[in-house]
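All protein chains but one are shown at their positions in the complex.
Going in written order, the chains are labelled A, B and C, and every chain counts its residues from 1.
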Amino acid sequence: MIVQVDPKATVSQLDAIKDAIKAIDYKATEVRTQRGFYLVAIGKKDFDIRSIGHLEGVLDVHRVSDAYKLVSKKWKVGYSEIDLGDGVKVGGDELALMAGPCSIEGEEQIVQVLTHLKSQGVRVMRGGVFKPRTSPYSFQGTGMDGLKLWHQHAKALGIKIISEVMSVQDIGPMYDYIDIYQVGARNSQNFDLLRELGHVDKAVLIKRGMSGTIEDLLQSAEYVFSGGNERLMLCERGIRTYEQAYRNTLDINAVPLLKEKSHLPVIVDPSHGIGIRRFVEQVALAGVAAGGDGLIFEVHAVPEKAWSDGQQTLNFAESKRLIHKARRLFSFCRALEGEFPLDEEPA
Amino acid sequence: MIVQVDPKATVSQLDAIKDAIKAIDYKATEVRTQRGFYLVAIGKKDFDIRSIGHLEGVLDVHRVSDAYKLVSKKWKVGYSEIDLGDGVKVGGDELALMAGPCSIEGEEQIVQVLTHLKSQGVRVMRGGVFKPRTSPYSFQGTGMDGLKLWHQHAKALGIKIISEVMSVQDIGPMYDYIDIYQVGARNSQNFDLLRELGHVDKAVLIKRGMSGTIEDLLQSAEYVFSGGNERLMLCERGIRTYEQAYRNTLDINAVPLLKEKSHLPVIVDPSHGIGIRRFVEQVALAGVAAGGDGLIFEVHAVPEKAWSDGQQTLNFAESKRLIHKARRLFSFCRALEGEFPLDEEPA
Amino acid sequence: MIVQVDPKATVSQLDAIKDAIKAIDYKATEVRTQRGFYLVAIGKKDFDIRSIGHLEGVLDVHRVSDAYKLVSKKWKVGYSEIDLGDGVKVGGDELALMAGPCSIEGEEQIVQVLTHLKSQGVRVMRGGVFKPRTSPYSFQGTGMDGLKLWHQHAKALGIKIISEVMSVQDIGPMYDYIDIYQVGARNSQNFDLLRELGHVDKAVLIKRGMSGTIEDLLQSAEYVFSGGNERLMLCERGIRTYEQAYRNTLDINAVPLLKEKSHLPVIVDPSHGIGIRRFVEQVALAGVAAGGDGLIFEVHAVPEKAWSDGQQTLNFAESKRLIHKARRLFSFCRALEGEFPLDEEPA
Partner (left out) sequence: MIVQVDPKATVSQLDAIKDAIKAIDYKATEVRTQRGFYLVAIGKKDFDIRSIGHLEGVLDVHRVSDAYKLVSKKWKVGYSEIDLGDGVKVGGDELALMAGPCSIEGEEQIVQVLTHLKSQGVRVMRGGVFKPRTSPYSFQGTGMDGLKLWHQHAKALGIKIISEVMSVQDIGPMYDYIDIYQVGARNSQNFDLLRELGHVDKAVLIKRGMSGTIEDLLQSAEYVFSGGNERLMLCERGIRTYEQAYRNTLDINAVPLLKEKSHLPVIVDPSHGIGIRRFVEQVALAGVAAGGDGLIFEVHAVPEKAWSDGQQTLNFAESKRLIHKARRLFSFCRALEGEFPLDEEPA
C-alpha cells in the first residue's frame, strides 16, 4: 500500500496515520522525495482501505500488489517525466537522445562530440570517466579530471551530462559535474550504491543487469525511489543469452512490459544491445517502435580509434542518420497511436 | 564455392566442371532447384577462381566463406522474393502478413477468420492441424480433415495456407492443400524433415529453434535449399532465456543480422515472441522497424475460447489495428530508408 | 489418474471402468505396454478415488498431479529397471555403462572399440550411423550398412547396441540390429518419432533437448510410454547457457530432480555435457555422485582421427581409467547411502 501524505500534515496527523497502519499489522517506510511524501506499507492482511483513506493528512491511498511499490504504475496516473532543466526532458512528448563515446578520452574528443551533438540538437552527452573494466590492467577511465574538463565544455554549450557512477564514494565528487548518474549493468544490484543514490537530488538512469529480470530492475529502481529520489529512468541494454552472434541480446519485449509495469521512462541502448556498429540503427529503431522513450548510444569521431567499445560505436555520419530517422519514427509512431487510441476498443 | 551452371549445359560440359572441382580437392553437391542449377563445392584449399569460371557451361562462380552456402547473401545480388501465385508475394515491396488461429478448430472458426482476413486484405492464413503438443494427452489437432475443410474455404476466397508439417510422412498428404509448409521451432533441426522438404516445389517457412543460433537456422535452411527448394523463408519467433516474464524472448537482433547474412525473407512472429496478447502489437511493430519482411501472428474471433494459445491471440479488432499500423509503419520505414540510402555514406 | 487394469479383465469389466471414468468427466487413454495395462485419465474434477478402485478388473488406482503421468514416480514403488537381455540391465544395482565413438566409421574401428569394451566388461556400445549434422555437406553417417556390420561384430561378443534414430522411417529397418533406440537432443520434441517409438518393444533412451526443461523431457518420455513402451531411459547431456567455455553446460541438478520426479533410469552424458576431453572424467564422476544410474560417453582408438566429436572423445587408456573410477565411486556412493538411509531421519 502507498499512502500519499500531505506535506503540510501535522506531526500528530502523521502519527495517527502511522498508528492506523500499525494497527493492521503493516510495516511502514517513510519516503520523502523531490515531489512527494509517501508511506510505503508492507503487510499481508486484507483490510478496508477507507480506514486509512479517511484520516486527516492523507492525500490518497493505493493498493499495489507488485513487489515493488513506488515505481509501479498501479498507483500513478500517467507516466513520469524527468526535467533536467533548461528545457531538457526525458519521458515526455519528445524522443530523449543521449549519445557520446564509451570513454571520455580528452579535450579534442570532447569538443568533437559536443559539436556533433550540438549540430543535431541532442541535449545529453554520455561518456564514461570511471570505467568498469573486466581486467584490472585495462584503461580505467580518465576519472574526475576527465569529468571536469568535459563538464566545462558541455556546460558552455548547454548540453547535459550522463556518466556512470561505480561506487558510493564517487557520488559526492561527481555531483557538481553531472546531470544524470548512470548505474551500470554490473552494478544493477549494488544495493548500497542504489540506496545512496536515493539521497541525491539528481536524476538516475539504471541499466538492467546482464542477467537481471524485469522484476530485478524494478526493485533496483525501488531502492532509489524509496531512498527519496524519484527522478529515475530505466534502461534496457541487452541480456546474456546462449546466442554468441552478438555481444548481448537486446530484449525488445522488455520495452512494452516496463511501460506497463512502471511509470518511469524507458531508455533503449542499442549499442550494447547488439554490440555491432552496422546494426545499431535497426535495433534503435525497433526500440522506438516498441514504445521506448529514448535512446542512449555510442558515437565517436573515429570509432576505429576509440579507446573502448569502438566496434559498436557510430561515426558522426551514422549518428546523424540515426538521430534523423529515430526522431521521424518517434513522431510517426506517436501519431499512429492517435489513429487508434489504445484506451478505445478498435472497431 | 557455388558454381552456377547453365541449365542448358551438356553432359560433357558438366563432367568437365566436376573434374575441375575434383582437381582442386573440393567435394561437389549437385543442386537443382525451381530456379537454378548449382554445384556447391566444399573444400579447404585456396585456388584460382578463374580456373572454374572460364569453363563452358559455367554461368558464374562465387566464393562463400560462410558454413552455409546457398542461403548466404555472399553470392546473390539482392534479396529473394517468394511468389505464392495469384499476386501473393513474400519478401518484396509489401509487408507480408500471415495470420490465423493457433489451431484449426472447425468450419465456423475457419470462416470467421477467413472473413476477417479477407476484409483486411491479408492473403495468407496460418493455422495448425498437426499440433506439436508437449503432452500426449492434449488435443493433437484436427489433422487432414481440418486441413481439407480449411483449404476448401480458403481457396474460394483466394487466401493462401501456411501450416506446420511435423513429419516426413505428412508432406505428401498435405501437398495439395497448402501453400507454405511451416517447420516448427521443435523441428528446426529435424534434418530428415528438412531434407525431404528440399524435394518439394512448395514454399517453406523455417522457424528458429528455441535455443537455435542464427547459424543453426541458416544451416537448417541450407538443408532445404541444397535439397532443391529455394522458395524459403526464415522466421524469428523468440528464444529461451532466463527471463520468465514472457513465454519467449523475441530476439530483435536476429532480424538485421539475418538480413545481412542471407538473401531469404525474414518473417517475425510476435505472438510466440512474447506470448502475451496485449504486447503483441508493440513487438510486431519493432519487428517491422528492425527490417522484417513480414509478420505471422495469431488471431481468433474469441481468443478466450481458442483451443490453444489463447493468451497470445488477438481478437479481430486488435488484429485490424495491428494490420493497419504495421502496414503504415512498413511504408514509412521504406520511405525513410530512401531518405538516406544505405549504400551511400551519409554526410 | 492412472488406473492399473488387470490384463485378464473381461471386456465388460473394462467397459464398466471406462464408464465410471467418463461419469466423472475424465478422458481416458488406453495404454498397453510390455509390462502392464493402464488407463490414463485426465480431468479436473475432484472425486472419490474409491469409486474407481472398487470396480472389478482394477488392480490399483493412483492420483498423479504431475502433467506427465506414467513416467511419474508418484504411482510407482521403486525405480524401473530395464532388462536388455543376456544379463545386461540399466537402472539396477550396477552402474550402466555405454561407450563408443561418435560415428561408426568402419570395421577396423568397430572391432577396436568392441575389443576395448569387452576387456573392460562394458556391455553396451554406442555409435551413430545416422548423424544429425548441422551442415548438409558434412558426413551424414555410414547408415544401415554401418549398422549391420557393427551388429554382426557386437553380437558375436555379446555387446548390446545403442544408436540414434532420426526419423520414423528408420525405426523399422534399424529394429533387427539395435537394442536401444536413442532419441537425440535435436529430436527431443519430435513427437511423431516419440509416438512411433511407443509402438516398439525395444528400449529407448531420450536425450534432453538443448534448451529442454525437465518437464519437457518427462513429457517426451510420456509420449513413448503412453504409446505402449515403458522400457525407457532419460539422459542429461548438457544444456545451452550463456557460458561459452564449454560446448554445453551439464545440468547436474537435473540428476536428483529427475530421480525424484520419475521412476525411469537416468543416464549422464559427460562427453556432450562439457565437450572437452580432459574434463570428461570429473564431470562423469559428478554425475555418478549426484545419483545417476549410468554413463554414456565417447571413446575411440585415436580420438584425434575420429570422423566427428574427436575433441570430446577419450582414448582407450582414459576410458579404462574412467570406467574403473566410475564403478568404484558408484559402489562407494551406494554403500554410503546405506550408512544413512534416506528414509530414516538422521540423528
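Note that in this section a residue touches a chain if its C-beta (ideal position, glycine included) is under 8 Å from a C-beta of that chain, and two chains touch if they have at least 3 such contacts.
All of these numbers come straight from a predicted model, not from anything done at the bench.
Colleague: One chain isn't shown here. Among C:42, C:171 or C:333, which residue touches it?
Modeller: Touching the chain that is not displayed is residue C:333.
Colleague: Among A:23, A:49 or A:67, which residue is in contact with the omitted chain in the full complex?
Modeller: Looking across A:23, A:49 or A:67, the contact with the absent chain belongs to A:67.
Colleague: For the chain that's not shown, point to the residue among C:7, C:158, C:173 or C:256 touching it.
Modeller: Reading the full complex, the residue touching the unseen chain is C:256.
Colleague: Just checking the interface: what residues of chain A touch the absent partner chain?
Modeller: 27, 29, 40, 42, 67-69, 132-137, 166-169, 186-187, 189-193, 195, 209-211, 215-216, 219, 222-223, 226-227, 239-240
Colleague: Determine and list the chain C residues touching the chain excluded from the picture.
Modeller: Residues in contact with the chain left out: 211, 213-215, 239, 241-246, 249-257, 260, 273-274, 276, 278-279, 282-283, 285-291, 317-318, 320-321, 324-325, 328-329, 332-333, 336, 339-340, 345-347.
Colleague: Name every residue on chain B in touch with the hidden partner chain.
Modeller: Where chain B meets the chain not shown: residues 211, 240-242, 244.
Operating definition for what follows: only the chains that are shown with their structure count from here on.
Colleague: So, what's the distance in Å between the C-alpha centres of chain C and chain B?
Modeller: 34
Colleague: Mind checking the centre-to-centre distance between chain A and chain C? Centres are C-alpha means, answer in whole Å.
Modeller: One centre to the other, that is 49 Å.
Colleague: Chain B: which residues touch two or more other chains?
Modeller: Residue numbers touching two or more other chains: 211, 215, 239.
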